[in-house]
Structures are given as structure tokens and as C-alpha cells.
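A single structure is presented below for examination.
Only a single protein chain was left out; the remaining protein chains are all shown in position.
Moving on, here comes subunit A:
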Amino acid sequence: MGTVTRRHLTDLPSTPGLLSALVLVAILAGLCLGLPALDRAVPAQRAIPGGEPYRVGAGVTVVPPAGATLDVTGTRPGEDRATALFRLGAVRYSIAVQPFSGDLPQAAVRLRQRITDTSGYQVTGTQLAVSTAGGLAGLQGGYTAGDRGGRYAVFVAHGLTIEVTVSGADLDLDHTLPAIDASTKTLRYEGGR
């Protein structure tokens, strides 16, 4: 019976194995930490012309509030569904358009459910009817999550649901909500999907 050596017990000499394993860790770190760091280093916000309709997608346009910037990480135009994310300082103003076969109350229930499904989020106050200058009828309400507040509005038209969510610190919201409400009223379905 021969002597069992380290070579017999292991498949690779330990040092190259360890070095290779550390290279493997470095590549993984590059993927899960390096890429997000690079992403953060590249600015996401783009200036948009004030007072002009912005084409969200799926045939929907909106005039963004004055001073708002477009956050390209939350903006995805498309033929059937689309999202646009605007920022006014620390306040997020998001518009999502997607196919929907139900009516307005169903769309509102769905959006409220999605909001309250998020841990810590609660819908506050009553829901009010709203309409846009282009004739879209909708419902709007508010929600809260700790020291952050939010508003939502939902419209249904032409087989689409248009969901608007606004979130930010209460003080920031107080300053920006009038401009955002005015912008929301400019939502328009122009067709041509």
C-alpha cells in the first residue's frame, strides 16, 4: 500500500486552485458590483424641452412639468406598452402605459393593490375623479410609506391603462405637486400605436 500524498487527495495543487478561485470571485464582483458602480457613474437624467408634448409611447403623450428631467433608466418607449420617468429634484413622476381590457374602477383597484402590495405602503384618503384636457377620465388618490408620500392617478382609454405615480418626501411633494397635476392634465391619447 503506497503513501497517500496531497496530490492524491486533491485534483489541483492548492495554490493555483486558490488563485483561480480568486480570479473567479473577482469576475463575479465585477459583474454584481462593478457594473452597478459603472451604471451609477454615468448620469441618467436628460434635459427635455419645456412646454412641448413628450411621446411616452403606445400613442400617449404628456407635457412634462417645467424644470423636469427625463430619467432614462425608468423610460422605455414602445408600441404596445411604455414607461416614462421624470424627476423634479427628489420627486419621481412616473407614467406607465400598458394594454388593459377592464374598466376604470378595475384599473384603479389594480393600481392600489400593487401599491399596497409593497411592504410599508398604505393608500390614504379617498379616491377622486379627474379628467385631462384631452378628455381622458380617471381616478386619483394618495398613498404613504413612512416619511415619504405619493399620489397616483389612473386613466383608461382605447384598450390601455395609463398609470401615473408620484413619490417623494412630503415637503418636496408640497412644492412640486401643482406642476405635476398640471402636467397630468396634459396626458393625451393620440393614437398611431
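Criterion: contacts are C-beta pairs under 8 Å (C-beta built on N, C-alpha and C of every residue); 3 or more make two chains touch, one makes a residue touch a chain; residues count from 1.
FYI, contacts and distances are computed from a predicted model.
Candidate names were "Zinc carboxypeptidase", "Response regulatory domain-containing protein", "Multiple sugar transport system substrate-binding protein" or "PrsW family intramembrane metalloprotease", and the UniProt protein name of the unshown chain is "PrsW family intramembrane metalloprotease".
Listed by residue number, the positions of subunit A touching the unshown chain are 6, 8-12, 14, 17-18, 20-22, 24-25, 27-28, 31-33, 35-36, 38-39, 42-44, 57, 70, 72-73, 75-79, 82, 109-111, 113-114, 117-119.
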